[in-house]
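Below is one structure, written out as structure tokens; the observations come after it.
The complex appears here without one of its protein chains, the remainder shown in place.
Right after this comes chain A.
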């Protein structure tokens, strides 16, 4: 039997920037579409069906006593290949339990910082998809922003610290992953907040997010201040937390900016996107720490797994914020866009409550990278 490694252990290696060698045995199309990245991960691809008779196609690229983590779609083929490698003398071959499917679901909490009243802010990093959600905790209460589908992770996290989850907030209607906001709100008897302009077709009750209506966490000074910032969707809303952090949703990322086309209205929304990025955000303090809802590039994953940047620095470094000409900007965010996220239309419908896929189907819909960004 092959030795295995859990997604949790692999996640720690990635966020701690430990040297990690991955042998991905899925077919090359699937590998090229989506793979494990970040930290000091080195990944090589050789489909498992080329290794059935002999591991020779990879043996010259591997070392006999070094750790090799074998990865496939669901964990079956990687187990077989890890066995074959072990028989061939590669004594430290491990199979990733559950494969890419399990990797897509793993959430890793990373502490961003303390808040003025003694509370704290955590970023939950979904390494497999590059999705980021936020857990704001203060005086025994919590608000979660852009909750992922795997709601038990947040529940366990809250329970361990004796915290009650009160507010579930989505910055916008997501198209790349299924929101856990509504289901967790009903489970913990909390409020589910959505931007009203993104929620015109929802089939459930929600609390509308409005600029000026701050959400108070833990009855203290921790303010979650909504800022209307359309562009990725017409309702997209950012949040200033504790006057220090700017949660930008899918409008502004560390190395790129949001794409306006996932609801089919790129031409209509490009002006809003421009206005948000080049005017509205510019009026805010340069010292705000930008915390986005996604990352797309392995190098955005910083020390300890944090994904963040100073707003003022992004105005000099982020390529999406350097486009002076409006026509050039329009072209950049509407033409030659990357492929859309897997099943994005079904995901939008699920998040609107219009369809309710089975649990297994929901997992399948979320396979693959997030693809919510455009690079300048």
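As a working rule, a residue touches a chain if its C-beta (ideal position, glycine included) is under 8 Å from a C-beta of that chain, and two chains touch if they have at least 3 such contacts; residues count from 1.
In this section, contacts and distances are computed from a predicted model.
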{"item": "Choices \"2-oxopent-4-enoate hydratase\", \"Nitric oxide reductase NorE protein\", \"Sulfurtransferase TusA family protein\" or \"Glutathione-dependent formaldehyde dehydrogenase\" - which one is the UniProt name of the chain not shown", "value": "\"Sulfurtransferase TusA family protein\""}
{"item": "Listed residues A:12, A:74 or A:310, member touching the removed chain", "value": "A:74"}
{"item": "For chain A, residues in touch with the removed chain", "value": "27-30, 47-50, 52, 72-74, 76-77, 80, 364"}
